[in-house]
Structures are given as structure tokens and as C-alpha cells.
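Missing here: one protein chain of the complex. Every other protein chain is in place.
On to subunit A.
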Amino acid sequence: MFRMFQGMKMTGARILLECLQREGVEMAFGYPGAVTLPLHDEIEDLGIRFVLTRHEQGAIHAATGYARATGKVGVCIVTSGPGGTNLVTGIADAFMDSVPVVAFTGQVPRLMIGNDAFQEADIVGITRSITKHNYLVQDVEDFSTTVRSAFHIAKTGRPGPVLVDMPKDTLMAETEFMYPEKVTLRGYNPNYYGNAMQIRRAAEAIGRAKRPVVYSGGGVISSNASEELRSLVHQTSMPITSTLMGLGAFPGDDPLFLGMLGMHGTQSANLAVTGCDLLIAIGARFDDRVTGALDSFAPNAEILHIDIDPSSISKNIRVDTPIVGDIKLVLTELNAIVKGGDYADWHQQIAEWKREKALHYEKSDHTIKPQHVVETIAELTRGEAVITTEVGQHQMWAAQYGIYKHPRSFISSGGLGVMGFGFPAAIGAQAGCPEKLVIDIAGDGSFQMVVQELATAVCAALPVKVVILNNGVLGMIRQWQDLFYGQRFRHSVLRHQTGTYYPDFVKLAEAYGAVGIRIKSPGKLKSQLQDAFDTPGPVLIDVIVSEEENVYPMVPAGAGISEMLVE
């Protein structure tokens, strides 16, 4: 059906939109500016929904949330200068967490580039180190190959953000539209099929091991390899832990699941990794929040590492058996030959850890404990909702006490740790999954960084539910001050100097035309949350929780992951 446009004379703007349509783009998030007006004029005529956010940072996080919830490429369109610079945090987040996003930025006309023109910024230069690749369109003739390559690069190999900078005159100029059938990039050929000999060695190691642990990460989700991961684990009965980014790839309620590992991981997961004789890292990158002190991380283990990105292998931890390839394909090969060994003693040890060192917190009848809120959300949604988070204590509780059964059901800013990510990401996820319940578990600090996006949720009719665990402080900062800075809580209190919770989130929600609900009593938590989730449209739920609560276990910075503070 598209063929008839081939060879037709069109503007650069129209060519870009035609290309988006051919890439299967259903929606874009963004904010207009003078330079990108030609795109806004036509985009919805081509059947592509445009979601107008209230800040460009909201647009890029929404595109990221959309991509992570749906597995499709997220698209964001903003103008030159500040439009582009406001994307920087979101692009860096997508880069760290390997999310396929294509960001289009307007640029001043080619003749004005470098002249300090109005709303000019060298966004290609600025984003060079935080994109998988970026382009400056230098001629209208280049539009179609550039857009085609940008999508190809964003979604293949280890996914990542690609930025396309478009000078205004190239958007206005006309040329014959030729859509390239193929992308040829001689410097870019990801390796998809793992080396057969290495896969055999991995299978042998698994059969030989006495105390194996699978350590799975976000790469399993990017590769859509959740089924294959489940088969591997069930076929061999190996215990499995997950990174923050990997939650949901393996069901959180499965008896073989140890919970998350790392700085705020469960004791069973951290002790299992420390005591294992074989660690099987799958689509994970040995991040410092996972490993703690490197010399005491899995000190007695042989290490297998399956990853599509060769630069992740042996970056922080020396790997014994690397397998570079697409996880889905590699696990399919591995599952065909692997057999579990005799892990009976190991399972017994793990069962003991799970029994004696389970996550716990003190319940209370008069104040709401934040962990209890997360548990209640998990109970009410039964793992069927899409949960996003901001960054801080609430994020760790969401990871510890939530139960995630499906890939793409837990969306959090893992690598960059962006406060203000979760709400716009929830908006993007909701736009991509209209049939699902999408909940942003937020803190009062993070939410205020992106509060203006309430307007987006209301005006674009995206019925996300925001649950603010409101403790009136920057909880994770307060926790560090509590433990390591002599309880001097400087600059971490967000309440008004009179001591009142501030701002009034219920009134704020109402000002934006959303529903606001406040929950103060533990006895009413469940029923009020249920009511909120049943309310149509965007709902902001302000849950007043106890301020003193800390996230445990906690591995202090610089310590090994078996050295956990537990209270």
C-alpha cells in the first residue's frame, strides 16, 4: 500500500512522517516549537497519535515508558535548543537502561548552525556520549535513510536511544521520496547466535555445579526471552535472583525465586550469590549497586555471562565463560541440551535462608508503613498491573515487596536513577497499554519533579494511578543521614516549616482536574486503594506513611553484598 508514494515529491517533514508510519509508529510524545511546526501540521493526518506533554522531560520519559511497557520503539519529537536540552536526562536514562527510543529534535536552519542563533544548541554534540548513535540531517535527501537507520539501531542489538537532529530548512525542502528497503551499516553487525562450543561449556558447567545461581537482568526483558528463562530455571531447578531491571522476567511468586540482589537485595539472594559455585549472569551487567565490593562478589564462583553486548563482558568482573548473543536464541540452544545437577544440599541451605532471613518490617495499627502499601498494591493487583516507580526508598520497597509475574510489568529508572521518571513513564505505558491498570508508586520528592504531567494524564485521557508514599522527606537521603551522617537531616525535609505536609497533593490533583484521595489510616488502606483503582481517569493517592522507616537489608557503600545491615 505504501509503494505508490515511492518517487513522489514531498517535504522533509512529510518524508519523516511517512517513514514513521512505515516503521509502525502508532504514537509520539513531545512538545512543539517553531522549528518542528511542519511535523505537527501533518502528523495526525497519517494516523499517528501525538501526546502533548507539559515538559520535554515528560515526553522522553513517556516515550521510554511506552517502549518498556510495549516492547516497541518509543518516539519523541521536540524543538531546537531548550527542547533538545530538556531531553538530556531522559536520553541518558534510556541509554543506561538500554531502551529503544528515537528522539527527533528540531534544529536551526543549516546556514545558521554555529552562529549562536535563537534556540540553537549543539544537541548532537551534547548527546554524543548518552546515545547509541545520533544524526544531524544534512540534506533533505538523507531523511529516509537516516530515519530507517535510526530505528534499526535503536531496536536491534543492545537497544538504546538514537537522536535525529533536523535543521528547519531540511524539514521544509522538497525531494522525491524513496524509502530504502534495507539498512546497510558496515560498522554495525550485532552477533545474535551464541558460539555453540561456549553454549556446550555452559551446559556442562550447570550439570557439574553444586551451588548454582541464575542472576538475570533487564536484557532478558529486552530480548523477550522471559519464556526461555523460565524454561531454563524450571528444567534445571536452579535458584534465581534478579536485578531491579530484570524484575518480572521470572515470576516473583515462584518458589525458586530469591528476590532481588544487591544493595537492597534480600538476604537469601545476596548470601546465595556469595556462596554459589556457579553464577549464570543473563542480560545483566554487574552494576555496582548489584556487586558491592568487587573482590567479595561471588568469590568462589565460576562465572557464565550471556549478553548481546561484548563490552559488558568482563567489564567489572572477570568472566570464565562468555556467550555473546541474543538471549532468546542462546537460551533456546542451551535449553535443548542442559540438565540440572544435584543441588539438593543447596536447596536446603537456601530454604533455611529464606525461612530465617526473610524481608520483614514492624507492622503498626496507627501509622501506615510504606512496605504495607506496596504489599497491599501487590495483593489488589495480583501482579497483573504495570507498576512504574520514581527513585528512592519507595522504589526499593516496590522492588522488594511487590510481586511481578510478567515481563514489562515493572518499569523503573535503574541505571541513571532519575527522580521524576515514574509518572511520565506511567503515562507512556498507559498510552501503549490502554487495557491495563498502570500505577506509579512514587515518593513526594520525586513526584514534584514532574507534577505538571498531571495535565497530560488528564487531557490525553490516560487513567494512570499515582500512589505517593508521602513521608514528607527525601526518604533515601534521610536514611543515609540517619545511618552515616549522625542523624543530621539537612536539606532532606520537604514539609513546610510549620510541619504540615506540603503541598496538598489532593488539592493539586483537583486543580488539574484529576481525582485526589488521601489515605491516613492503616485500617482503611486496602479499601481506599481499591476504590482509587476502580475510579475512572487519573487518580492521585496521597498515602501518609511513617517517616522513620528505612529500607533494609542495606549493603553500605564499599562493603561486600553479604555484609548487610538488617535493622
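Worth pointing out:
Criterion: a contact is a pair of C-beta atoms (placed from the backbone, for glycine too) under 8 Å apart; a residue touches a chain by one contact, two chains touch by 3 or more; residues count from 1.
As a working rule, contacts and distances are computed from a predicted model.
Between the listed names "Ribose transport system ATP-binding protein", "NADH-quinone oxidoreductase subunit L", "Acetolactate synthase small subunit" or "Acyl carrier protein", the UniProt record for the complex's undisplayed chain reads "Acetolactate synthase small subunit". The residue touching the chain not shown here, chosen from A:V78, A:V137, A:I153 or A:M166, is A:I153. Considering A:Q6, A:S311, A:T500 or A:S521, the position touching the chain not shown turns out to be A:S311 (whole complex). Touching the chain that is not shown, out of A:R14, A:H61 or A:H133: A:H133 (per the contact rule at the top). Of the listed residues A:V124, A:V458 or A:V493, the one in contact with the hidden chain in the full complex is A:V124. By the touch rule set out above, subunit A reaches the unshown chain at residues 124-125, 128-129, 132-133, 136, 138, 153, 185-188, 309-311, 313-315.
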